[in-house]
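Below: the structure, in structure tokens.
As you look at this complex, bear in mind that one protein chain is not there, while each of the others sits in place.
Labels run A, B and C following the written order; every chain starts at residue 1.
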Amino acid sequence: MSMSEPLSSPAVLGDARPADPASAEVVLSVRDLQVSARSDAGLVPLVHGLSFDLHRGETLAIAGESGSGKSITSLACMRLLPEPAVRVTGGSVNLGGTELTRLSEGQMKPLRGARIAMIFQEPMTALNPVMTVGRQLTEAIRTHEPMPIRAARLRALEALRAVRLSQPEKRLEQYPHELSGGMRQRVMIAMAIALRPDVLIADEPTTALDVTVQREVLDLLRDLQRELGTAIILITHDMGVVAEMADRVIVMRKGSVVETAPVAALFAAPREDYTRELLAAVPRIGQGAARPEPAGRELLVRYDEVSVGFPIRQGLLGRVSARVHAVEKVSLDIFRGETLSLVGESGCGKSTMAKALVGLVPHSGEIRIDGKSMAALDAKGRKALRRDLQIVFQDPMAALDARMTVGELICEPLVIHGIGTADEQRARVRELLERVDLPASAYQRYPHQFSGGQRQRICIARALALKPKLIVCDESVAALDVSIQARVLDLLRDLQRETGITYLFISHDMAVVENISDRVAVMYLGQIVEMGSRDQLFTNPQHPYTRRLLAAVPVPDPTRVRAPSPRLTGEIPSPVWPAGSEPARLQLTDIGGGHLVALDASA
Amino acid sequence: MTANASTSPEPQAQPETGPSALRRLFRRKLALAGLVIMVICIGGAIFAPLIAPFDPNEQFFDGLTIEGAPMPPGATYWLGTDLLGRDLFSRLLYGARTSLVIGIVANGAALLIGTLIGVTAGYFRGPVGAVLMRFTDLMMAFPALLLAICLAAIFTPSLWIVAMVIAFVNWVQTARVVFTQTSSLAERDFIAAGKTLGAGHLRTLFRHILPHLVPTLIVWATLGISTTVLLEATLSFLGVGVQPPTPSWGNIIFENQTYFQSAPWLVFIPGAAILLLALAFNLVGDALRDILDPTQQGRD
Amino acid sequence: QEAHAGGNMIVTYKDDVATLDPAIGYDWQNWSMIKSVFDGLMDYEPGTTTLRPGLAESYEISPDGLTYTFKLRPGVKFHNGREMTAEDVVYSINRAVDPATQSPGQGFFGMIAGFDEAAAGKGPLSGLSAPDAGTVVFTLSRPDATFLHIMALNFSYVVPKEAVEAAGADFGKKPVGTGAFKLAEWTLGQRLVFEKNPDYWIKGVPYLDSFTVEVGQEPVVALLRAQKGEIDIPGDGIPPAKFVEVMGDPEQAKLVVEGGQLHTGYVTMNVTQPPFDKVEVRRAVNMAINKDRIVQVINGRAIPANQPLPPSMPGYTKDYAGYPFDQEGAKKLLTEAGYADGFDTELFVMNTDPNPRIAQAIQQDLKAIGIKAAIKSLAQANVIEAGGAGTAPMIWSGGMAWIADFPDPANFYGPILGCAGAVEGGWNWSKYCNKDLDAKATEADSIVDPAKADERLAKWSEIYMDVMKDAPWAPVFNEQRFTLKSARMGGADALYVDPVSIPVNYDYVFIKE
Partner (left out) sequence: MLSYILRRLIQSALILLGVSFITFVLLYVLPADPVRQIAGRSATPETVESIRRQLGLDQPFFVQYGHYLWNLLHGDLGRSYLQKTEVSALLVSRLPATLLLMVAAIFCEVAIGLTLGVIAALYRGRALDNMLMLGSFVTVSAPQFVVALLLLYVFSVKLGWFPIGGYGTFAHLVLPALTLGILGSGWYSRIMRSSMLDVLRADFIRTARAKGLGRGRIILGHALPNAILPIIAMIGIDIGMFMSGIVVVESVFGWPGIGQLAWQAIQRVDIPIIMGVTLVSAVAIVIGNLLADLVAPLIDPRIKLQ
């Protein structure tokens, strides 16, 4: 694996950008677009008065908070709105001279994919799970350009090579679930560009990916654009991505445009308050507030040689033939009142560490919480211990039972532990709702009626209900847009200040981590490769993997252009080891001030 | 597929908070129709002695033609007579008593057993789950009819025996389906979330898993009504269950099915009754599901 | 009309043909097929109940009625080409008696000397011998007037030893006999094809080249096929559901042949248990049943009965009026018996249409006099079990009822009314055992002289009248037979309601044109 450029590399100006987008031909022109949803109270406008032009070879970013109508706009351009519930009620969408809003479904078909293509947010679900990658690709090609299967396969291969997927021949025969998230997103991109469309709409193409993969995908999009001259509409709420990718930016809010500006101008001198707010909310590395030294370093949690393995069984008797070494002999201390962040790429065992802590997966070694080990306790003791330990899961929607009202959900821990009378419980729920900045009316509503950020706050409220000593936040802010993310982080910080609560914070977003942590541990393939205080880690990263993580972070500053880093196309290293063998144990060495690094760089 | 926060097209305005499930149920026209039919069926069964124009078992002399053929629907016998000259309408009313017990109680019990076993096996897994599922496989491979016949021969036939037999043979499919669904539910995050809050097994099962099984259970329950009512007739024929002259919708059909050309009313009217009952439950069930599943609201 | 040779007749049945082994086959479906494939020493005139010699050319009865000497017809060949001899007759009857054969007809041979030993598996019958290839001699242990009928019974039919041994237990599927037809094809579950035996010992018979029995056919569907002319005879008859329709259509009614049959449908009452241990109660039941109504319920397919014997059976008492339908009188009798308020009981019935319906009609009649009978509608085997065990207070015999094995009044007595059948597992479901009547029956059956036949019948008539006084049964009706045949079928109507061959006498019917 390679190391990318250090953080302090000098900015190289603008050679990657097309000379002057405004002078290029307009490929897509949206005028006064209005999209409305049908509801009991008549038509509710979701997007209104939206206009923009997209030039050949340009990247237009649409940014804005969740629910501002970004996806609706892009779907309207594709004519993929969930009609008749939501439909275009005014304005025009003109694709190189063709008025799309008036086309019938039949007339729209030949355009989709061929002249205007789209990449969806969720690479996990956007591909058909029961068709091979090859079939999905060739199908797209053959729909528009009738040709023999053989020829289509060649074209598909070409497209996969273009997105720099390793072993493209093999990939054609694989199913989506056999690919990693990044690979899937590449397939999506390959599918979208196979027919060289004029316009490519990418709806949050990287939100679901971790930093290193995000880096690769963004690089890829840029290269492709350079080669093919495709115009790209990039929808994102990550201002870092905007800064790196876009030529021009549209900032949306509540269905209409707040501001349109070239990217440099926007970042340098935002005209609207909302834009300023948005930019201010962006966490930047190096801007984390100095954090008070937690008093007294009292030990709260100790991981002692903790391992978690998932056996893979095979054969007639179900013998264990191999083992996923998700967490491998990890030792770690968490002190009362501090925030310890666990970072690392997808699949490195972060969530498993958290689950072992709260007793959701069996583990070997010992975890002591306040000196007590969950495994040694009886049911009653475990239940009591659970009061002190709460976890906020990565996907708030999945972690909330969709059939219970928010009130019931937050009340549930109180009911389980029999705290207070019904009236007291209700009062406590109200208090918690207020605490996490949710309206009291939320009590009667169901989780699906909230936005992602609000749901995450519901989870936090629920975790707080029992006044725990420690909360595990497993990627709790990854899916949130910047402004909400900022608000949630503030909330967590406030709580810590007020109640001295301890956090185990799991994330792959280095900027966020830098913002909130006291100490950071970097995990790689189930083991900790580097651990130290925030400053030690961010100013003096030692392990190559830590450095790579840091380098991959998009920087919300359009003036800064990174040198093209070497592309990674190899397989993701796997934590699966055949039975009998196991990964080599990494030795952590203290390089001063409690900064531990695994020096034999196997990563 | 979980509805993703940002992609699921949900209208935002959901001011409907106050009214209870029952009131919401009443607000749906179809569900109301279903409720009305259910009430009519149950009322007809309970008040059969008051409503029925005749004794259901009385074989009327003028209920048969000289050749011994039954009378078609007419002024005296509103829905016609059966092969013994008995009034079909009265028999239908009294038959509802049996058929409701079968369609609701027996079918419900089957559903209950199936759900219990499926949920237990799917949630606890381990040796208990394995044993339960192997037992289910065994029951599935075992011919239900034979079991019924033997039980019939061993016990004194009665309505409650037949209800028990039906419950005993009909839970298998439900158990299978519920097992599969529970196993996948048990893997979901919100179950784990509940656990970390300290929720015990009972709470998890009743508050978190069962409500999610409701849609499936409704499909099986409503389709099961017809199946079990007809199964009761087969069992009656084999000597389990209600014995003649006690009527049930199923056995009215069975007794007369060979006559469906010469006396169609004897088959199609009780058939329609079964259909209506099943349909009524389905309408109510569908509405109930939509109400219990908040994510489904506004989808129709 | 002139009999016409040739053609294939198609008969359908719902149930499988179980076996064609004459020693084993004992249901009315294979009964007549076995009659066409095999022959016995005696036979009946087609379409009647009159005995005539079959494989025996002639027979002689000793004056004491204890020795029967049969002279065999020469030149009769089995289907395998071998000539039939007296040894074959001896072998066949010994085979039927041998317990290893598990023949349900074993008991019929009880009058032959040495039966008990033979039936216990201790060697062949001592009373049976073949002095030469053309003569068979039977020695009986007691005179028995039904003996010639027994010799016409399927169980005594002649089988070739070598074929039986070759086929082993599968002989019933690979039958070899001397009959008018031989089995040409048997596709299990589908069809049997019987082919004319060109060497049949009665010249000119059979008329048909072949006949096919198709099995697994629902009666309603069989009727549809018959109406379309696809088949000639629906073997299970006209289904009750279609009866009114068929008889109401003159075109179709023309094709239906009606005849009597040696059948009585009755209700048994268990005389060993209260309340049916009281003769008044049993008489009351007899008086309570509205037989005309029941006949109406089954669309007039029967005639009301007042005694065990059916009208076409010799020995039937013509001038007996039977118990009148008199519910008032019945109630009075119940009061006399001490059941003024009636009682609860159970009525067992086999579960196929129309039997449960008949049982319900009876139930309603009984209710009118205060007897509350709960119906137990069960599969045949369960009813028979309950009847045999004596746990069923009342049984409606329909579907399992007595169709005579042979046309003689004796056949209605022994197993179903005599003491012999009144044992655990026996077919005398009333458990009625009257030693005097048993003696009388033996007495009657020892009158073997054909000249005294009338005297014997009179004795039997008396016996049945005595039975009716004790009233262990309530006879309800005698079923009539209605055979539907296709328009192309020829032959006397009597052949289509042949009392011993159901549905038709295959040997003598023919196809017109």
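By definition in this document, contacts are C-beta pairs under 8 Å (C-beta built on N, C-alpha and C of every residue); 3 or more make two chains touch, one makes a residue touch a chain.
Since this is a predicted model, take the numbers as computed values, not measurements.
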### Message
Need the list of shown chains touched by the one chain that isn't shown.
### Response
A, B, C
### Task
Using the touch definition up top, pick the residue from B:I37, B:V162, B:L185 or B:I274 that touches the left-out chain.
B:I274
## Note on the structure
Checked against the full complex, the residue among C:G134, C:P274, C:P311 or C:P415 that touches the missing chain is C:P415
### Residue among B:N57, B:T98, B:T196 or B:S226 touching the omitted chain
B:S226
### Query
Which of these, B:R28, B:R176 or B:R207, touches the one chain of the complex that we don't see?
B:R176
### Summary
Contacting the left-out chain: of C:E45, C:E87 or C:D170, that is C:D170
### Summary
Full-complex touch with the removed chain, picking from A:G42, A:G97 or A:P129, is A:P129
### Task
Would you write out the residues of chain C that touch the absent chain, in ascending order?
12, 14-16, 18-19, 21, 24, 26, 99-100, 102, 104-108, 110, 119-121, 169-170, 172-173, 187-190, 214-218, 220-221, 224-225, 228, 230, 379-382, 384-386, 388, 405, 414-416, 420, 423-427
## Note on the structure
Residues of chain B touching the missing chain are 1, 3-4, 7, 134, 137-138, 140-147, 149-150, 153-154, 172-173, 176-177, 180, 215, 219, 222-223, 226-227, 229-230, 253-254, 257-258, 260-261, 267, 271, 274-275, 278-279, 282, 300
### Missing-partner contacts on chain A, residue numbers
78, 80, 105, 109-114, 117-118, 120, 122, 125-131, 139-140, 143-144, 175, 177-178, 188, 191, 313-316, 318
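The criterion applied here is as follows: only the chains that are shown with their structure count from here on.
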### Message
Using mean CA coordinates as chain centres, what's the gap between chain A and chain B in Å?
### Response
47
### Task
Just give me the whole-number Å value for how far the CA centre of chain A lies from that of chain C.
87
### chain B residues within the chain C interface of the complex
57-59, 61, 64, 66-69, 83-85, 149, 152-153, 157, 236-239, 243-245, 255, 258-259, 261-262
### Query
Residues of chain A touching chain B in their complex?
37, 39-41, 44, 66-67, 71, 82, 85-86, 121-122, 125, 355, 358-360, 382-383, 386-387, 389-391, 393, 395-404, 412-413, 416-417, 441, 444-446, 448-449, 451-452, 455, 459, 462, 466, 479
### Query
Can you list the chain C residues touching chain B in their complex?
220, 239-242, 244-245, 247-248, 293, 296-300, 351, 353-354, 356-357, 359-361, 363-364, 374-379, 382
